[in-house]
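Note that one protein chain of the assembly has been removed; the remaining protein chains are unaltered in position.
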Amino acid sequence: MQATFKVYRFDRETGGKPGFQSYALDLPEDATVLDGLFKIREEMDGSLGFRASCNRGLCGECTLRINRGGRLACITRIASVLTKDREVSVEPVRNVLVLKDLVYDVETLLWKKIKSVRPWLDPARPEPEREYVVPDEKLRPVRNAMKCYYCGLCDEGCSVIPFDKTFVGPAALTKAYRFVSDPRDGARAARLRALGEPRGIWDCVHCFEADEHCPRGIEPTQRIVDLRDAAVAAGIKSGTKNPQVARHYDSFAASVRKSGWLDEGRLALETWGVRRIFDLLPIAWRAFRRGKLPVPYRHPKRKGAERIARIFEKVQGKHS
Amino acid sequence: MRCAFYPGCVSRGGCPELYPSAIKVAARLGLELEELTDVGCNGAGVLSREVSDPINARTLAKAERLGLSTVMTICSTCTGVMGQANIKLREDPVYRASMNHEFLADEGLEYQGTISVKHLLWILNEDYGLDRLRTAVKRPLRGLKVSPFYGCYIRRPDAIVEGKPQRKQYLERVIEALGAEVVDFGGKGKCCGFPILTANETNSMAMVAAHTGEAKGKGADCMVTPCPLCHLNLDGSQPRAEAQKGEKIDLPILHLPQLIGLGLGFSPEELHMRRHIVSTRAVAETVRLLT
Partner (left out) sequence: MPRHEVLIVGGGIAGMRAALAAKERGADVALLSKVHPLRTHSGTSQGGINAAMSRDDSPEAHAFDTVKGGDYLADQDTVELLATAASGALVELDHWGVPFNRDGDGRLDLRWLCGAARARACYVDDMTGHAILQVLYEQLLKADIPTYEEWVTTRLVLDEGACVGVVALEMASGSLEAFSANAVVLATGGCARAYEPTGAAYGVAGEGVSLAYRAGATLMDMEMVQFHPLGLRGRGLILTEALLSHGGYLVNGNGDRFALKYAPSYGERAPRDIVARAAEEEILSGRGIQEFVGLDLRHLDGDQVKRQFPLTAHLVKAQAEVNLTTDTVPVRPVAHRTIGGVRVNADGATGVGGLYAAGGCAATGVHGANGLGGDWLLEALIFGQRAGASAAERGQRLSRGVEIQLEEEKRRIAEIADRPASLERAGTIRVKLGQTMRQYVGILRDASGLEQAANTLQELRARSQRAGTTNRGKRYNYELVGSLELESLLTVAEVIAAAARAREESRGVHVRQDHPSRDDARWLSHTLAFRRLEGATLSSKPVVITKWKPEGRRY
């Protein structure tokens, strides 16, 4: 099988500008992209830098952008990605610092963030003599989250990170979820409080890009939503540095509970308080003049509101 | 075609231009809507699912009670939130039974999993038919350059398109059926930033500026969106986004029913196009010249 590999090259050492270099290859029919990269390095150009380890889709080391999609090179068959011009483009993932060619800074993209979520079990004391006695279905969410092999594709596809590299990101939050969902962990409330701080769970836009990008079906976005739901159930609706997030939740819930629908005017006021509203006055005035400003508290109670309130009561009853 | 109609909260709140436009357009197209008046906010991705799942199960059960098979929405977020809840209720009979038992039974309701949650955008493409829409167009929007902006919840996660990947092109198809020109751009399926307006305004504004800026840079006269929450940010926050970026954008944002309405022959006034933060005057002018 003939294929032309267009590989991203960049060497900080020799300076020079990044670019794509073409290599014409002849490989077996079932060859993978990683096979192609090795052929280049071993037979054509020993200076090509790329990472690889397990060669069977289990360790995440060879995560690259292949024909504009994030994948593991070792299990991507060339035949399945070859364009009609018989080309395959290979480059680092997006939104990362490139160190050399296809070797990029995973420390900043991923490892540092993973380390920031207290990523070890904080055992609930006292520990039993033997194994913890736990129903298996309680460990399934833990195992699901632990399928993660840190390919970083969820962070790479995240909507927020290109705008704000300090957002802790779906990979680290999935790691955090692994502990929050583990019945053997004793630090749940503290974790949810820490995760509720800025750059954590409330900074996620729940756009579901992470779910689309995860090659292991872990659904990181759903895990973040699970964390938010767990926080709310524990009465923790923000961290300490972003109290407006908790006020926003409470106000939203209160108006839906009261009238069945959202009272946006009340929401703005209760989230931000009167002082902050002054900053928003120019826009509020413009909105008011266009008849767009919902008047707070003068919110009609819709039919069925008392039924909605009942639902809130029942749910609250579960947590008291 | 007869549907249950779920208007959502914002279409009569922060985007009061949306509801009347939607009603007018539906009537003109011959879509019979039976508005669900005694149901609640679906949670919009804000409320915990512990409370929003039962609220949504109830909404769907109410629609079923009416003998209808489809709930029409006019908001991407409503579509996605209720749609995801619906998928879970449909596919997990144990969960559905527990919702019914715990929350719906005392009202004599029971959701059986037969409802389809569909945005007006999907209904036009799938049930109504674009050919029919084209016939209904009285004022083809020739020369109007429109960028599509979907809103995350109507595109992801993958389950929401229910095996129809073409749903991710419906907005462009409608723009073209109305005679207008699609100005494609990279941000059309991305996030507008609305969900983090409270938590992180800086990031939210940056997203608004990036996507509206990109579309404007590619020559769009306006943007159209099927989501009023996206609208609130892309339109309502545009001035703040401009201030933060230090760049003028000035891209009018239309709701989907407004764009359709213009094509059907309604006037900008009838579609409440003066109620936007970013002036739609230029669009209105262009449209007037087409009559």
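As written, the chains take the letters A and B, and residue 1 is the first residue of each chain.
Please note the rule applied: contacts are C-beta pairs under 8 Å (C-beta built on N, C-alpha and C of every residue); 3 or more make two chains touch, one makes a residue touch a chain.
From a predicted model like this one, the values you see are computed outputs, not experimental measurements.
Peer 1: Among the chains in view, which touch the chain not shown?
Peer 2: A
Peer 1: Given the contact definition stated above, which residue among A:143, A:276 or A:319 touches the chain not shown here?
Peer 2: Of the candidates A:143, A:276 or A:319, A:143 is in touch with the missing chain.
Peer 1: Which one, A:8, A:50 or A:177, makes contact with the chain that was left out?
Peer 2: Considering the complete complex, A:50 is the one touching the chain left out.
Peer 1: Which parts of subunit A face the unshown chain closely enough to count as touching?
Peer 2: These residues touch the chain not displayed: 11-14, 30, 32, 38, 41-43, 45-61, 74-75, 99-101, 103, 106, 111, 115, 119-121, 123, 127, 129-136, 139, 142-143, 146-147, 149-150, 179, 182, 184-185, 216-217.
One rule holds in what follows: only the chains that are shown with their structure count from here on.
Peer 1: Measure off the straight-line distance from the CA centroid of subunit A to the CA centroid of subunit B, and report it in whole Å.
Peer 2: Roughly 25 Å separates the two chain centres.
Peer 1: Under the touch definition given earlier, write down the residues of subunit A that touch subunit B in their complex.
Peer 2: 159-160, 163-164, 167, 198, 202-209, 211-212, 219, 221-222, 225, 228-229, 232-233, 242, 244-245, 248-249, 252-253, 256, 260-265, 271, 282-283, 286-287, 290-292, 294, 302-305, 307-308, 310-312, 314-315
Peer 1: Spell out the residues on subunit B that touch subunit A in their complex, using ranges where they run on.
Peer 2: 9-10, 13-17, 37-41, 43-51, 54-55, 58, 102-103, 106-107, 152-153, 156-158, 190-191, 193-196, 198-200, 202-203, 206-207, 210, 236, 239-240, 274-277
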